[in-house]
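Note sheet for the following structure.
All protein chains of the complex are present and in place, except for one that has been dropped.
We call the chains A and B, going by the order they appear; numbering starts again at 1 in every chain.
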Amino acid sequence: MNATTPGRLLPWALVTPALLWTLVFFVLPFIAMAMLSLLEPGGEAATLENYRQFFYNPSYWRALVNSLEVTLTVTVISVLLAYPFAWILAEIVPPRLQRLALVLAVLPFWTSYVVRSYSWLLVLAQNGVVNEALTGSGLADAPLQLANTRTATVIGFVHFFVMLLTLTIFANLKQLSPSYRRAAADLGAGPVRTFWHVILPLTLPGIMVGAFLTFVLAIGDYITPQILGGNNELLMPQLIMMQIGRRGDFPLASALAIILMAVVTIAYLFCARWLKIERA
Amino acid sequence: MTGSLTGPLVEIRKVSHSFGRYKALDEVSLNVEPGSYTVLLGPSGSGKTTLLSTLGGFVHPTEGSVFIRGNDCTAVPPARRPTATVFQDYALFPHYSVGNNVGFGLRMRGVPRTKRIGRARDALAMVGLADAFNKMPHQLSGGQRQRVALARALVVEPAVLLLDEPLGALDLKLRRQMQDELKALQKRVGTAFIHVTHDQEEAMALADHCVVMNHGRIEDQGPPERVYSRPASRFSATFMGESTLLSGKVQNLGMDEISIETQVGPVSVEAAGEPGFDVSLAIRPEHIMLEPHGASVSLGEAKVTDVVFQGSFKRVSAVSIKNPEVTFIAKVRSNQPVGVGDLVELHAAPTDMVLLSH
Partner (left out) sequence: MRIAARILVSAYALAIYGFIFLPVVVLVLFSLQATSFPIPPFTGPSLRWYQAVLADQRLTSALFNSVLVALLSSLVAVALGFLAAWGFARYHLPRSWLLRGLITLPLTVSYLIIGMGILILFNAIGVPKSLIAAGIGHVVINLPLCFAIIYSQMGEHQVNIERAARDLGASEWKVLFLVSVPVLWPAIFASFFLSMTFSWDEFVIAFLLTRFDTTLPVEIWNMLRSGLNPRTNAVGSLVFGVSIVLALLLELVFLRRNRQ
């Protein structure tokens, strides 16, 4: 990037609107939220009561644990399902059909996110298609409780993130120089060993980025667990929303939000080495 | 077929290859002797890289066969051929250290760890990078990476080492240095090297056997001195270095010599030919002189159009007065007083002229 100085005011004039918007509508709200989290509802004294409530109330604490369990499960399953799929699309599908194959894989996600989750509710309902297929074919005696369970939430999430991870892993695979494969073959590695020793390690950073993205998006998602998970067990976003809506306890909601952000930050620090160091 | 100990190390028999409708190789046949340094020289699109790829096993030729050590390797995949390749972009695995890169082929062959490390260290020492064992590829310069790629290929002791434009990414000085090192390395190790390049100076510096390719065919092959001073075709004459080409018709035959009516007048050369045939005479720039010398004949007067100072010599372009279609290219001493617009008389010895069919 070059540095020119036609007028010292011009560069600031260009970047200030964006900076200002970010400060006023992102940073300021965040500060307000942080401050609010230190207040008692209706009170003015600074207190850590809200945070204490979180740590001492088992159902609140449970929500975070649920969120972590669900999100980690979703991340692992999605990566395991998406990698082979991305591999097939990148390596086995003939090049001229690859774009079409990708578009087809992404197409169903052009429904609204809310609608998509609702569709899973339809599929997994007591008398929805899955249960009808199971009872009709005799594989089950009675319809299974699939909707309004953690399983449904996981399925709903995995559905979305398999698509996302397929895209990122696909891009990653395509980006690998074909020379690496040729060099490995030239030195005596068959297809399996080429994959294990060369392709997999080189795509690992990409997988970590995708996994991190999955983790962050899933843990902060309100829609999928609310529609599919029901109210039997709550995840963090649902807990937060409950404080805002039903109870109107903004301070507590703020504290919970800050805790959630802290968790995400910890995850970021954990993954930082993959997220920063790109391939040389 | 069992391997053969006599005969050429590599035999390429009438190999043709097409990419769709584009014919990259057209019935190419070539023998490579053990211990030799073969250079495949040609412009882009000449097929030299495709030929190398068929040797390495990355391309399965549509016709013809490839024999290595007497075995038919035409359909054998790269992993199971006794070849190793140094790729143009080096293709060092970025996630492995230099030592693990070099040891990769040994690992694939099941060589135990301590032995692997030992041999890798030896290979690195051989290319002058003994203390780079634990470094990562991105910490090395281009020239160093190239050497690691060499070490990695040599450590598996291939029958043939294939090099795909290995020096293309290096600057001039480094390239010259690497050329010397490659030549010395090849002599030391004794493996047959097959090296692809478009740089004719590189070819002449390195090759025991130079193969000039164009449009998917071999135009000329032989020791560099012969290919240079006695090119077999017009392409060879103008691709390997520069030449002044005089076209003409064979006029009559004498004893051991023919007279050719060229664009600049009659010239007699010692050669065989049929009267009436169209031929060309190729003369290298260093053989065209501004004064008569020895058995030289006059090529007529010419007007100098360009003088380029090149350090150790001057490159002079002059247009023939008799036939302005002919431009002579001469190399003269760097302190020769000659300038643009001068009228000069050019001379060359008939023995320095190469007869080519038209």
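Keep this in mind: a contact is a pair of C-beta atoms (placed from the backbone, for glycine too) under 8 Å apart; a residue touches a chain by one contact, two chains touch by 3 or more.
Keep in mind that this is a model prediction, so the values were computed, not measured.
Student: Report, in label order, the displayed chains that the undisplayed chain touches.
Tutor: A
Student: One chain is left out of this view; which of A:His159, A:Arg182 or A:His197 touches it in the full complex?
Tutor: Of the listed residues, the one touching the omitted chain is A:His159.
Student: With the full complex in mind, choose from A:Ala63, A:Ala90, A:Leu234 or A:Ala253 the residue touching the hidden chain.
Tutor: Per the contact definition at the top, the residue touching the missing chain is A:Ala253.
Student: Out of A:Trp21, A:Phe55, A:Trp196 or A:Phe270, which is the one that touches the chain we can't see?
Tutor: Only one listed residue reaches the unshown chain, and that is A:Trp21.
Student: Considering the whole complex, not just the chains shown, which residues of subunit A touch the missing one?
Tutor: Touch set of subunit A with respect to the missing chain: 1-6, 10-15, 17-19, 21-23, 25-30, 32-33, 36, 81, 84-85, 88-89, 92, 104-105, 107-108, 110-116, 118-123, 125, 127-129, 132, 159, 162-163, 216, 219-223, 227, 237, 240-241, 244, 250, 253-254, 257, 260-261, 264, 268.
Following the convention adopted for this analysis, only the chains that are shown with their structure count from here on.
Student: Quick one: report the Å distance separating subunit A from subunit B, using the average Cα coordinate of each chain.
Tutor: Taking the mean C-alpha position of each chain, the two centres sit 56 Å apart.
Student: Name, in rising order, each residue of subunit B that touches subunit A in their complex.
Tutor: 56-58, 77-80, 83-85, 87-91, 93-95, 104-105, 108-109, 136-138, 152-153, 156
Student: Help me check something: in the complex, which residues belonging to subunit A touch subunit B?
Tutor: Against subunit B, subunit A makes touches at 177, 179-180, 182-190, 193, 197-198, 201-202, 279-280.
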